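The complex appears here minus one protein chain, its other protein chains still in place.
For clarity, chains are labelled A, B and C in written order, and residue numbers in each chain start from 1.
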Amino acid sequence: MLDLTTQIGSLTLKNPIMPASGTFSEELAQLFDLDVLGAHVTKTITREKRSGNPTPRVCEVRGSMLNSIGIPSKGLDAFKANVIPFYDRYDAPLIVSISAGSTDEFASLCEDISVPGVAAIEVNISCPNIEEDGKAFAMRPSTTHAVITKLRQATDLPLWAKLTPNTGETTEVAKAAEEAGADALVVSNTLLAMAIDIHTRRPKLGNLMGGLSGPAFKPIALRMAYQCAKSVDIPVIGCGGISTVDDVIEYLIAGAVAVQIGTATFIEPHIMARMIDGLETYLTTQGFQSVRQLVGSVDDKEASDGMVFMEAAP
Amino acid sequence: MLDLTTQIGSLTLKNPIMPASGTFSEELAQLFDLDVLGAHVTKTITREKRSGNPTPRVCEVRGSMLNSIGIPSKGLDAFKANVIPFYDRYDAPLIVSISAGSTDEFASLCEDISVPGVAAIEVNISCPNIEEDGKAFAMRPSTTHAVITKLRQATDLPLWAKLTPNTGETTEVAKAAEEAGADALVVSNTLLAMAIDIHTRRPKLGNLMGGLSGPAFKPIALRMAYQCAKSVDIPVIGCGGISTVDDVIEYLIAGAVAVQIGTATFIEPHIMARMIDGLETYLTTQGFQSVRQLVGSVDDKEASDGMVFMEAAP
Amino acid sequence: MNIVPLPTSPTPIEMMPVFDVSCAVKRNEPVNGEYRLLVLDAPHSILQCTPGQFFHLLCPVSEHLQPYLRRPMSIYGYYPDQGELHFLYKVTGEGTSALATLTTGQSLTVLGPLGRGFDILPDWQNLLLVARGVGLATLAPLALQAHKLGRNLTAICSARSEDMLMSLDYFRELGADVIPLTDDTGTSDVGNMRRIIEAKIADTGIDAMYTCGSNRILKLLQSLGKTHNIPGQIALEQQMACGIGMCQCCVRAFHRKGKTVNERVCREGPVFDLQEAIGC
Partner (left out) sequence: MNIVPLPTSPTPIEMMPVFDVSCAVKRNEPVNGEYRLLVLDAPHSILQCTPGQFFHLLCPVSEHLQPYLRRPMSIYGYYPDQGELHFLYKVTGEGTSALATLTTGQSLTVLGPLGRGFDILPDWQNLLLVARGVGLATLAPLALQAHKLGRNLTAICSARSEDMLMSLDYFRELGADVIPLTDDTGTSDVGNMRRIIEAKIADTGIDAMYTCGSNRILKLLQSLGKTHNIPGQIALEQQMACGIGMCQCCVRAFHRKGKTVNERVCREGPVFDLQEAIGC
């Protein structure tokens, strides 16, 4: 019997495929049964209502996209009243993504969202820390450590720390999150990028800059997922540019115990369901008994020792 | 009369198109007259002979490539004996790219390469600093400042600092380079990435990881070029994913005074010559008199104030 | 003001199925210099549409055209009996240029039907459609629906020039009173349009007004709606990534109860209350 399950701390997922925050919502239930997924991950919410960034909020770049949605949020109360009950009908665990501009606000939101129906909290620490210089918490080990420590005190639920690629210290940040008590890492959020319309000479995003996601981003996020898996003992959830079942397999081989699918769902809304089938087929034909056997099976030999922590391109 | 010239410190280039280091060599003269280019930029050299990284040294990712060539080098003496004389036959200024593992070695190489025939020195500070923790000099403002300060003392030639995208401190690094005496910034080198062959489960590069270049990288490098142009007064030379004349225009609008073309030359070896023609046509049809009028003409309004220094994806 | 606002406020998630299917191209031909008509061989399942709804098209990728995101396109016609789905589109950029390369027999993947369409309330007898340019694409199925429901229809069709006016015959066949206006003949200005509509209001009366796109027309109809207390709806556009409500990129601002609220065009729209809409 093929075993598709994967373990993320205390949580067992029936398969390693789940959506990425901000690229999934209740509406997708109009396309397929959401209970086929390993977990459900909601768009990041904030405590207060927020309207998000100016439009245009997305633009296309060669084979990928940029977004500057920001975090429009109906607020905590609306979320508890409408969203959590919606997902109650499913067996798949609900992962709630949260964000705030300071460690204290972060911690109090974390506490208040630790309610029945929520299986784990994903902390989007890739958002700017307004108390410091506006750099995201996850850009530095110190701020990562500080915020995760507070969050750890605020909840008994599993805490997933979502990292940012906008740093030169991926492994240090990963270790700081682990040390401060994160139960898993999500690697990663989008990479800061820009596009300009050469006809109007205006930035293509209302917000000037935005995050790169989609296929172009894959080799970068895969590298980060690999680095993190090599440097921490907590599970790593891969995220970035995953568009095909081959991409899923690549991340699992690199060491991710599960993956999140973002932009690909915009292009092919059934893709997550198809990936689950595709993964099953792959494992069967390759003679694997379980997803676990595939995870971290990269044949990196000696190379890994010297190179894992290399963070300069050669 | 259309003015294609561009000014980089004391150097006037006849047009803003030049090759990127490591993606250009004498052999390209078999395809077109290299004197059409704004400048010639050589592959990074080191003082001693080096053989570079294990193969495979390149691999393909969706619409782009990774490389881990490393810095194979025939050494300083061979370079002076063979390469500099070769480029002497051209009017286009010769920019020599150098690298070393410590500030002292860097400075002494810089001094020894300051010879007739060399118009400027590009310092590849995206290479690992073996005295520190192996992170590239250009990943931190402090190490950038230290190495550029020494280099500045070592030569009277213009110094171009080539930055790395593997940092969360792009603008700080840019300012450190400026403060320490760099005459221009090249933005940027490749971004650390990875790919795994799912059939063999081996990394696709012999070196495990490598640098992403090509179209997928463009929105990231463009964002960096824009951030740098907004935060320093020295000229910025854009580099990253430029494949069409539209890309050249996008970088110039963003604030780059010139651009370097890398990977695109591998796909279309005549591309730089074509871009010069294309730029001329564009400027003429759009009613510009000079390249200068286009540089930095991005219509970023108020957005730029708050956003330029944002280094977290929204 | 006592115009009854139409129920365009966020409705609880409706779990109508949405389909993502590959359809064979029956025809893809120029209609005039700027527009093309795309006819797909579509399964019955996706033809349960409401006028004003749209599909999200996965445009083909080729050597020279590589659109990445899908492109939203209004339903120009849906014909369950013939198994046909029609789009009328203007070639503007990479995605629509790629659409234009499709030839008979090739396939196109379409996601839909999506969004909230137009309402024709039971007591709305005299309907006014005001369309400009490609806006006709969006309003055409509404005209057919009105015809089926036996309502009286006036269609004001505006365009740059005579030959840009499409589908006039189609509207006439549906029994509409068609009023063509063009920039060339100087008849398409707002003043003239206002005079024509006010005459219509004075003559037979108008129970509801429908339009899409143009800012000028939106403002005119808002003003007329307020003055004469006539409800209306407008179909709006915004750039889309997901097309089904997940990404929140397609929001636009609306006036509602004295406040400005953001709504998703793909989900709460693309059809919105005329008075709540804000031009851009």
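Criterion: a residue touches a chain if its C-beta (ideal position, glycine included) is under 8 Å from a C-beta of that chain, and two chains touch if they have at least 3 such contacts.
Every value quoted in this text rests on a predicted model; they were computed, and no experiment measured them.
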So there's a chain missing from this view; which of the remaining chains does it actually touch?
B, C
From the listed residues C:43, C:60 or C:80, report the one that touches the chain absent from this view.
C:60
Where the complex has a chain not shown, which of B:45, B:69, B:100 or B:196 is the residue touching it?
B:69
Positions on chain C where the hidden chain makes contact
60-63, 66
Which parts of chain B face the unshown chain closely enough to count as touching?
22-31, 43, 51-52, 55-65, 67, 69, 72, 86, 214, 263, 265-270
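Note that only the chains that are shown with their structure count from here on.
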Round to the nearest whole Å and give the separation of the Cα centres of chain A and chain C.
37
Chain A-chain B separation of Cα centroids, rounded to whole Å
32
Can you list the chain C residues in contact with two or more other chains?
none
Can you pull out the residues of chain A that are in contact with at least two other chains?
61-64, 67, 69
